[in-house]
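Just one protein chain is left out here, and the rest sit where they should.
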Amino acid sequence: MMAQPCTDTVMLEHWHPVVSLDELRGAGRCRTVLLDRPVEIVRAAGGARVLCDSAPVQTLVQYGYVWASFGTAPAPLFPFPEFDEADRRFVVTGVFGVQVSAGRAIENFLDMGHFPYVHTGILGEEPHTEVKEYDVEISQSRDEILATRCRFYQPKAAVSSDEGADVEYIYRVPHPNCSVLYKSSPVDETRLDAIYIFVQPMGQEKIRAHTGMCIIDDASTDLDIRSFQQTIFGQDKPILENQYPRRLPLDPRAETPIRADKSAIAYRRWLAAKGLGWGVIPAGA
Amino acid sequence: MKLYDFELHAECYAARLMLSLLGVTYQTEAVDFYPEAAHLAPEFRAINPLGRLPLLEDGTLRFGTVQGILSYLAAAYDPTGHWAPDTAVLRGEVAGWMAVAGELAATAGQARLIETMFADGDAEAARAGAEALLRVIDQHLWFGEVEGRDWLCSATHPTIADIACFPHVVLSEDGGISRQDYPAIRRWIDRVKRLEGFTVMSGVFPTSSAL
Partner (left out) sequence: MEMLDLAGWHPIAASSDLPTRHVFHGQLLGREFAVWRADDGFVNVWENRCLHRGVRLSLGLNDGRELRCLYHGWRYSSRSAGCTYIPAHPADAPARTICNRTYDAVEAAGMVWSSVAPEAEFALPEVLAGADPLVLRPVPVNAAPGVALALAEGLLPDARAIGAASVSFAEAGLVVFVQPLDAHRCVLRGVLLAQPDDRMAALRYHDGVLCGLRDRIEASGEVAPPPLEVGFQPVDAALAEMPARARSGPKAELRVQVARKWDAAQDVAGFQLRAVRGVLPAFQPGAHIDVHLPNGMSRQYSITNAPGESDYTIGVKRDAAGRGGSVCLHGDVREGDVLAISAPRNNFPLRRDSEKVLLIAGGIGITPMLAMAQALQVQGIPYALHVFARSEAHVPFADRLAGLAVTRHLGLDAAGTGAVLGDILSGYAFSHHVYVCGPAPMLTATREIAAGAGWPEEAVHFEYFANPEVIDDSTSFEIALARSAMTLQVPAGRSILEVLQENGVDVPSSCEQGACGTCVCGVLEGEPEHQDVYLSAAERAANDQIMTCVSRARSARLVLDI
């Protein structure tokens, strides 16, 4: 049974990822759900066509994905220049279904404090639990959230050593349901790897999370990279599915932020300012 | 020894858990079960005609089902004989619960693959099947506690049957199956997690240490 289709204009006026070109190439077509509407994606000239109840839906092929929108005039998709950089490898690490709202998933992606507890031994490790001060801004010109100067202790920080060290991160949230993080490449310290999560909101509390990377690395196989990213995602999943309530509360008094959650606070405010009312619990609701 | 493995695969986890509990060292070879479905490709079928994970290779021997792997490991690498006990009663019990593990794979395990990795199938039906099994397991474990039995079989120690069932139960939420209604199962999960040599997988977390 499908819920009432989403009528929230903020959501409707955005582009949403529905399938990676990788997956579409293999399968030829794909049926899924977007904003509580069943959609079908088929290969076509120019990449793909998206249909809803056999009627065509606005379609865009960009950054290795097919995107769809039910809006009247969706704004162009955010810039993601690393996707086009010739010396980077683009690896789709998979798509996973999660019983959670898009907002909770994005917030988890921005969160460093959980590394020692959820990604133990990989992205963090006790006792190194401190989230150091970092900066967050909402860029007016680009309408996106930017968190910079983020650092977190990572065991085995580089391929070349077994030592732990602080790793730098930059986070961007250029779309309510999409985020990109940049972190020092374990292969080349002077470059930043880009790791993305594009969330496809199937319903208010159900998503498909598309993840992948644009990285500087010739040594690892696609399978290595995928295994790594899937392990990370598999660790977050039970946490996400046990956040209660599942929709993201926008009321500042719903939960207790700390300084480490600066980026999440900015994200919630940014969503509230957009007037988003779907997949979230609006303030005062 | 080599395990053909996929991190998020419940039955691969059963094999890794058994190896870890026995303290056996091994290598893994990752097989791209999802999204590439490499376990169905001809290259993999050449070594496991069933097209299934996990697959264990020990020298020239190959075991291509989780039941086979657990039974073999316990018989070959457990000098105590605890994991696959040899008495008539326990052999019967172990075989019975191994069969239940197979049913859990077809229900709870299938619900997980449908919800998480978009496998084909009827998630509601899979969940209903799983819930019926979990009710029985919870009841069995509750009476076990009253009788002083901590594990699925009547031995004073866990067996391969516990290890075969554990992954599907502990990962049930991935398939949309809450364990709130199964308090005795939740306690059994804590007991498994406290076994010496226990290891986690992605999505399974350790519990606190016992008093």
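Each chain carries a letter (A and B) given by its place in the written order, and its residues are counted from 1.
Assume contacts are C-beta pairs under 8 Å (C-beta built on N, C-alpha and C of every residue); 3 or more make two chains touch, one makes a residue touch a chain.
None of these values were measured; they are calculated from a predicted model.
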Which residue of A:Gly26, A:Pro79, A:Pro252 or A:Gly275 touches the chain not shown here: A:Pro252
Residue, one of B:Tyr26, B:Tyr77 or B:Trp142, that touches the chain absent here: B:Trp142
Touch with the omitted chain, as defined above, among A:Leu60, A:Leu77, A:Ala260 or A:Val280: A:Ala260
Residue numbers in subunit A that touch the chain omitted from display: 107, 111-114, 116-118, 126-131, 238-239, 242-245, 249, 251-262, 265
Residues belonging to subunit B that touch the chain removed from view: 139, 142-143, 145-147, 179-181, 183, 186-187, 190, 205, 207-211
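We take it that only the chains that are shown with their structure count from here on.
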Subunit A-subunit B separation of Cα centroids, rounded to whole Å: 31
Residue ranges of subunit B in contact with subunit A within the complex: 7-8, 30, 32, 34-35, 115-118, 173-174, 176, 201-203, 205
Touch list for subunit A against partner subunit B, complex: 22-23, 92, 94-99, 118, 223-224, 226-227, 230-235, 237-238, 241-242
